[in-house]
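Of the protein chains in this complex, one is absent; all others appear in place.
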Amino acid sequence: MEKYLYIALFAPLVSSLFSALFTATPKKLFTGIIASVLIFTSFVASTILLLHILKGGEPIHVTLMTWMATGDLYIPFGFVVDQISVTMMMVVTLVSTIVHIYSIGYMDHDKGFNRFFAWLSAFVFSMMILVMSDNYAGLFIGWEGVGLCSWGLIGFWYHKEIATWASNEAFIMNRIADLGMLIGIFLVYWNTGTLQYDEAFALMPSLDSATLTWIGIFLFIGAMGKSAQFPLHTWLADAMEGPTPVSALIHAATMVTAGVYLVVRSNELYSLIPNVGLFIASLGAFVALFAASMALVNRDMKRIIAYSTLSQLGYMFAAAGLGAYWVALFHLMAHAFFKALLFLGAGNVMHAMHDELDPFKMGGLKKVMKWTWIMMTIASLALAGIFPFAGFFSKDTILEAAFAEHHFVIYGVLLFTAGLTAFYSFRLVALIFHGEERYKIFGIHPHEAYRFMLIAMSPLLILAMIAGVFQEPFFAMVEEILSAHEYHIHSHTTLWIMLVGTQLFVALAILYAYKKYATWSSVPDGTSPIENSFFYKLLFNQYYIPYFYETYIVKPYREASELFWTKVDLKIVDATVDGIAGIVYGTGEKTRQMQSGNLSTMLKWMVAGLVGLLFLAVAFGLAARYSDEIIVFLSALGV
Amino acid sequence: MFEAIAFYLFAFLTIVMFFITVTTSQALYALSALAAGMIFISAFFFILGADFLGAVQIIVYTGAVMALYAFGMMFFDSTREVKEKQGNKYIIVGLSTLAAILVVVIFSAPMVSDKIVALYPAIDGVGNTQEVGLVLFTKYLVPFEVAAIMLLVAMVAGIVLAGKKMDLSITLMSDSEIEEQKNKKVLS
Amino acid sequence: MEIGLNHYLVLSTILFAIGLVGVMRRKNLLLLFFATEILLNAVNIAFAAISHYYGDLTGQMFAFFVIAIAASEVAVGLGLLIVWYKRHSSIDLDALTTMKG
Amino acid sequence: MLAPINISLDSLNVITLAPMLIPVVGALLILMIDVIKGGLHKSLYVVLSLLFLSMDFFFLLDASEMFTQNGTVLGMFDVMLVDGLAILSQFIIVMASMLFIPLALTHKRFHEFTYPEFFALFLFMISGFQFMVATDNLILIFVGLETASLSLYTLIAMHNRDKSFEAAVKYFTMGALAAGFFSFGAMVFYALTGSVEIHKIALVLTANGYADIGYVLVGVAFMLAAFAFKLSLIPFHTWAPDVYEGSSASMAGYMSIVPKIAAFVVAMRFFEFLVHSGIVWLDIVLYAFVVITMTAANMWALVQTDVKRMLAYSSISHAGFVMAAILIGTTQSNSALFLYWVLFTFTNLGSFTMLWISRQKSLPEHQMSDHSYDKFAGMIKTAPVPALIMGLFMLSLAGIPPFALFWGKIYMISAAVTSGYTILALIMALNSAIAGYYYLKLIVYMFMKEPVVGNDGHVYVSNATLALKTIIGIAAVGTIFAFVAINPLLEFITAFVYNSGY
Partner (left out) sequence: MLDHILSLLIFFPALAALFGFMIQKESMRAYGISVAAIEFALSLWLWFAFDGNVAGMQFMENLPLVPSFGINYILGVDGISLFIIILAAFFTMIGIASLTDTPNVKNMIITLLFLQMTMVGVFAALDAIIFYIFWELSLVPMLYIIGAWGGPLRIYASIKFFLYTFAGSLVMLVGMLFMAYFYYQATGVWSFAILDWYRLILPESLQLWLFAAFFIGFAIKVPMFPFHTWLPYAHGQAPTIGSVILAAILLKMGTYAFIRFSLPMFPDAAAFFMVPIAIIAIIMIVYTAMVAYAQKDVKQVVAYSSISHMGVIILGTFALNVEGISGSIFLMIAHGVVSGALFLLVGVIYDRRHTKMMSEFGGLAHVMPRYATIFGVMLMASVGMPLTINFVGEFLSLLGFYQQSHILTLLAGTAIIVGAIYMLAAYKKMFFGEVTKEENKNLKDVNKREWVALLPLAVITIWLGIYPNPVLAPIDNSVKSVVQLMHNKATTELAKDRIPNLVKPKVVIIEKTIIEEVH
């Protein structure tokens, strides 16, 4: 089985390196194909591993080699395939295979075609390391690796100022969180003496709770960055400047869920510190609502989906925080399928609309892009959590879990957010595919995407529809290592009321969205009263948070840097050094007058020197001679 | 008593003479006053019983040194009034007065140490010159010889510096100029 | 009134100070040399006096050598002045300021 | 009536006079030769001087052997004192003189070397210095000092140009004043102790417990002023830059070494017992002299535009540095003084010789003085080897290891450290850093600037002959490979200093 592990892990690396060979050459179709094949290989290997685990096989644990070893520290390149990681591997390899194939079409005309595949495969490799590592340091490699690839892919079109800006923002914001993660890792090491998951977790129950709380908090800070939780969320929306397949893979299906993965992976830690768990859940619920509210009014197709992702991540954290780790993981998986589908669909639309992103400028596209329409609608249904699509099973379980744990506020917030989710999803669908063909004003001739792209998307479509059926086997699989208990509300009546109520609520929201937007006919120009209302503006400007960051963090930082350089470094630190040198030199320059060259002056100096010596001599001599009297005199003075 | 009167008289005279020497603007006066001062100093030597020294003082100073200076004065044509730009007089007066006062303050106090043993005591009944000769040619033979060398050096230096060869400077001439001068036999 | 060693020492000091005045005040080099003679003569009085009061001849020896030194200095000094005067027709030391700083 | 005095020749130890008499004989011989046949080439006199100096050197070797066997030797009615200090300093004096006298063999012709008297006076001067260091009798010290000084004034003036006369007159006049100080100081000590021999002075003063502290201090003040003049301590240093600039580079280099080591030895003899007498005043004053001299001289050296003048100030600063040895007054510090001075001899010899071989007779327009910094601009491009050698000497002067002076510096600072003068050690160290700047300035000019148009590099060696090059070679080898010689040198010096009781 180890063979498959290595295949799954290194096939993407090979793919990346192979494509990288051609980065500086013009487009070569075969790079895309070979990359896709290799990723597919990885997928196959992952599937074999999954089957192995499903069959109840032992988790596979290998140690490739030592990475770092000094003092008591020992960090190997160790990999583990257990229930959690194999799930993640499946999600990652599956979505990435699809995205790779899809990208062959999507990046068709891009001159950075080869480079794209290099980055994309590198990302897959990093993600695989992240999920397969058996220790925190290895996780951190993947963690930073995906950050790097994300940087490269968001800024893929580096000629666009805004894209490079967004990529840097994403990188730096992730770095802020990574610091927290790093501190968390240090805490783990200095308290347990190891970074291996199993060994560390085994020792954790013996630690005092304050330490554990700190470890939990710092690790979660790391997760917050990667999963774009408030207040580190702004980068995700800006990251939509990257190519859409990237958004589908990285910013929907895989990388952003790494935070959830971390929490799930550290479940043994978090189950020891329920307070932190509650905080995570609360933050998750808050982000779910917060992000959904922003999605309500946004006019950028990809950003809407991004906010939706954010919101769904909130759900996952809510679940994980409440201890329902398997639910979180399941929602992660289901979400990966339908959100990737949604993004790829959006990619089709963008392609068709020549990179136009404002849904208000589209409309009526279902005629020309029938398949895309179907796919996006189903994905949206899944997202909204309509039975029997994937989202229903995963999301509803989260709600149940919240309810069952008696966190009714969280439950309420999540329920309300479910309605909002349905509304903004179908607002988007309605605006894009229904109503008048507003795009004609802009002279665009849309067309359906390549067939093979659609075919590539089809597995996702199917999974979005049927993923729910995996709930039971999935539970069966992970319950071994996750503290998994099914959340059954004891009263069947309550359960049914909840189920039906939720479905109704969501359906109403969908209908409302359709009613409002399916017949939309004009492009808003910012004059309507609703657009000038306070709430609209607040939401549209993302609660002014990016503005706040820009004004109160970025700008002061820039100004402080400038100040430090021009004023502190040059004017104080350096000037002090130069000043000392200047004083020495200046004293020399000023006092060289002493050497006037006039013999008379020289003689006077000599005599002056002599007189000075004599003066000292006499003073000292007198003091010595009359020392007794002086002491009497001084003591009389009271010295 | 006689000693006191003589001391104060000659002290007064030497001070006046030397004061004139350093203050007058007439070079001739200065020279005369210096010579007079030297002679008065020899008077001290005689008072103090250093006859040999007194004689040497008169011979060397009033004879040789003064003659040299007189010659120099004529050569330099400074028999007339010499004009000297004066800088800050206060510094000069201040420094020297201070020096004098400081040393006088110390010197006016009697020395505590009275256990001085004369290394080369004056011998009763022997003339000063003889005593001096005895010490000079035993203990101070080497310094005496070195003094002789010093005088030789002074002589050579005087001859070299005042000699005609110094009039033209080879240091400042280029090689061709030196050859030219050589041909003229100006230089040996 | 007994004349003691201190009297001579004070006299010597006063004369030495006068010499210092001359050294600092004189701009004419020849007259400046006079002042240096005064310095040495002032010391000689003290040497002779000490010699007398201690009954020791070393002081006289020193004075003797000081005289010799003074004489040699005159020779060399005059030699230097002559060379300088030949070039510049002046023995004013204010002219000796080509080097400074 | 005086009875005749019988003195056996053996008791005189006439041999103690031998090293001093040899140069005198040499000088007289040279004068004789000139009388018999004038107009001989200078090379004859150079070689003769060298020969006599080597003889002198051999006698010194004899004397050192005598010292190692019998310890300190007195001679000539106890006037001559041949102890370790005397031998060491005479070694330095003679060695430095031997290295400097060949500098007369320049390519260009200079006035002083046309005189046989120059060489005679030079030898007289050496014997003067030798007398000065080989006695503890203040009279002989004084006479020796004056013999040497009068010769030196003349030698400077014989360069025969306005600046050298000016230098000689200044030096002479101030020297006369200093002579006054010396005699007054000697008088005070004579008054105090009835003796003019340093060891007796020390004996008497210690016996009566420095009862007349006022007198002692006045005496010390005058003595200090006199030595400070000779050692160019601030504010008695004012002659030094002008005299260095005015005299020829070779003479300036000589002056920076030989007269000073003589003065240092006398100062060491004179102040050693005073420093250890516990007079706080002397500690403070010497401390002030050391610090002010080092620092202020460095500051003035910074602002110079002429290399020779810079080196003059640098020599002042080095003297201040070495003066610390007198202040500290331990065996280690006194050994350090000699070690430093031996190494300084090589380095300074080298740097001044480098100036000497680049001496021009007339200055081009852009050049302000004989050896202004501009003259050396871009030297690495036009004359790489001289530039490298000059750079080497500068680095050594700055105390960059492993070149010669570094070893002197660490041993000296170590002496300060060992005696608990921590602050002094730091000041000494930091002064080396300040000094680094002006040595570096010359390196900057030589290595980092562009040469002046029309400078083909000939000027840097225009005065060079084989003899001068050899001297530079010796100096360079001495500077680079000093580390080989440090250990034997140190052992030798320490043994001598220690056995002399310092």
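Every chain is named by a letter (A, B, C and D) in the order it is written, and numbering of its residues begins at 1.
What we mean here is this: a contact is a pair of C-beta atoms (placed from the backbone, for glycine too) under 8 Å apart; a residue touches a chain by one contact, two chains touch by 3 or more.
This structure is a prediction, so every number in the text was calculated from the model and none was measured.
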item: Touch partners, limited to displayed chains, of the chain removed from view; value: A, D
item: Contacting the left-out chain in the complete assembly, out of A:Tyr4, A:Phe43, A:Phe171 or A:Phe620; value: A:Phe171
item: From D:Ala425, D:Ala476 or D:Val497, residue that would touch the chain that is not displayed; value: D:Ala425
item: Chain D residues that touch the omitted chain in the full complex; value: 380-381, 395, 398, 400-402, 406-407, 410-411, 413-414, 417-418, 422, 425-426, 429-430, 432-433, 436-437, 440-441, 443-444, 447-449, 483, 486-487, 490-491, 494
item: Where the missing chain touches chain A, by residue; value: 23-24, 65-73, 137, 140-141, 143-145, 148, 151, 155, 158-159, 161, 164-165, 168, 171-172, 175-176, 178-179, 182-183, 185-187, 189-190, 557-558, 560-562, 564-566, 568-569, 573-574, 576-577, 581
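In the analysis below, only the chains that are shown with their structure count from here on.
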item: Chain C and chain B - chains in contact with each; value: A, D
item: Multi-chain contact sites of chain A, meaning residues that touch two or more partners; value: 592, 595, 597, 599-601, 603-604, 607-608, 610, 614, 617-618, 621-622, 625
item: Residues of chain D engaged with two or more neighbouring chains; value: 139, 143, 146, 150, 153-154, 157, 169-170, 173, 177, 191, 194-195, 214-215, 217-218, 241-242, 303
item: Pairwise touch network: line, ring, star, complete, or other; value: complete
item: Touching residues (chain side chain D, partner chain B) in the complex; value: 1-2, 5, 7, 17, 24, 31, 38-39, 76-80, 108-112, 114-115, 117, 120-121, 124-125, 127-128, 131, 135, 137, 139-140, 143-144, 146-147, 150-151, 153-154, 157-161, 164, 191-195, 200, 204, 207-208, 211-212, 214-215, 217-218, 361-362
item: Complex interface listing, chain B residues touching chain C; value: 1, 3-4, 7, 11, 14-15, 18-19, 21-23, 27, 30-31, 34, 37-38, 41, 44-45, 48-50, 52-53, 56-57, 60-61, 64-65, 68-69, 72-73, 75-76, 78, 82, 84-86, 89, 91-93, 95-97, 99-100, 103-104, 107-111, 116, 118-122, 128, 131-132, 135-136, 139-140, 143, 147, 150-151, 153-155, 157-162, 166-167
item: Complex interface listing, chain B residues touching chain D; value: 102-103, 105-107, 109, 111-113, 115-119, 123, 125-126, 130, 134, 138-143, 146-147, 149-150, 152-154, 156-157, 159-161, 165-166, 169-175, 178, 187-188
